[in-house]
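Worksheet: one structure, shown below.
One chain of protein is taken out of this complex; the other chains stay put.
After this line comes chain A, so read on.
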Amino acid sequence: MTVFLIIIVVALFAITVWQLSKIYQLSRDTNTIDSTQVATDKDNKTQGNLMLAFGIAFYIFMLYNFWNFGNRALPAASSEHGADYDNLMLISMVLIMFVQVITQGLLHYFAFKYKGRKGQKALFFADNDKLEFVWTIIPVIVLSGLIIYGLFTWSDIMDIEDEEDPIVIELYAKQFSWHARYAGEDNVLGKANVRFIEGANTLGVDVSDSYAHDDKVTGEIHLPVGRPVIFKMRSQDVLHSAYFPHFRAQMNVVPGMITQFGFTPTQTTDEIRETEYMVDKIDQIGEIRRERSEELMAAGEEPLSDYTEFDYYLLCNKICGVAHYNMQMKVVVETEEEFNAWIAEQQEFIDTIESEDTQNPADSGNVEGEEVAQVEN
């Protein structure tokens, strides 16, 4: 591939030099008026043929892209609404590729077919109401279908009030880490505001609010499979965006207000690891990393860590500062029992505060924050 590209670069450079010398020769006699820089029949022929060649090459290139890169797109969705999302995406993709193939084909074919020749007469064809009606009305119908399908899906996704028995989790964003706060036994989050931030209370939870006492602050998200979850999002500094690519979920996190997004995970971490897609992907990445590690070791540097297990993740997807690219959190989807066992181990908020009061370790919150930002490589 690289060799091929280098050859192209060299060839293009050679053409350039050749053309530059040509223009230099041509440009010596500059004061006679002539039309040699207007396309001749010969130019029309060459360029028209090139148009056809390009049209064909463009088809091949598109196929090559779908063939080679298409399999690296995200795997099938791991959430309930994600299935609808994928379906709508597929329909839209097929539709736009259909239009793309037809219109690009016509454009480049016409450019080839009707290339100028001396004596050829163009058709004086200025207007045709019927044709224009047809290609106004077709997009109208097709787009109406898409709009209606899209809007129904959208309101299903966004209308999270009527979810049955959801887990409520607060997603808390700051430069450059995420935290989660589970609502605890009562499933109601305690009040919070940045003005309450102090010591171990890094999320600014209102200690005097009794709903807050059983809240649990964690550095990972665990979700039981098949149960709706509602994320209430808060940021303490700038805009962030909570992006769960595998769940087809995203919402900006806005300082000064609470935004929300809900979904129901349908596939546990263990299950997705066993899918063919993920096994292949991990193999492929493993191979790439091994090669890279060998190069690094040959250069006397440390090799990369192994990547053997896939985990869901949450990414920041709104520019939020210098370490924006490295602001993420692990997401685990597991069975109800596993989840219950995990959540039982987490410390309740009131205990965190009280233990701080007795031991008073300075800035324990910041240390935790550092750890999350420094994800092992």
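We take it that contacts are C-beta pairs under 8 Å (C-beta built on N, C-alpha and C of every residue); 3 or more make two chains touch, one makes a residue touch a chain; residues count from 1.
In the analysis below, contacts and distances are computed from a predicted model.
For the chain that is left out, the UniProt protein name among "Cytochrome-c oxidase", "Lactose transport system permease protein LacF", "Acyl-CoA dehydrogenase, short-chain specific" or "Nucleoside ABC transporter membrane protein" is "Cytochrome-c oxidase". The chain that is not drawn here is touched, among residues A:Ala76, A:Met93 or A:Met297, by A:Met93.
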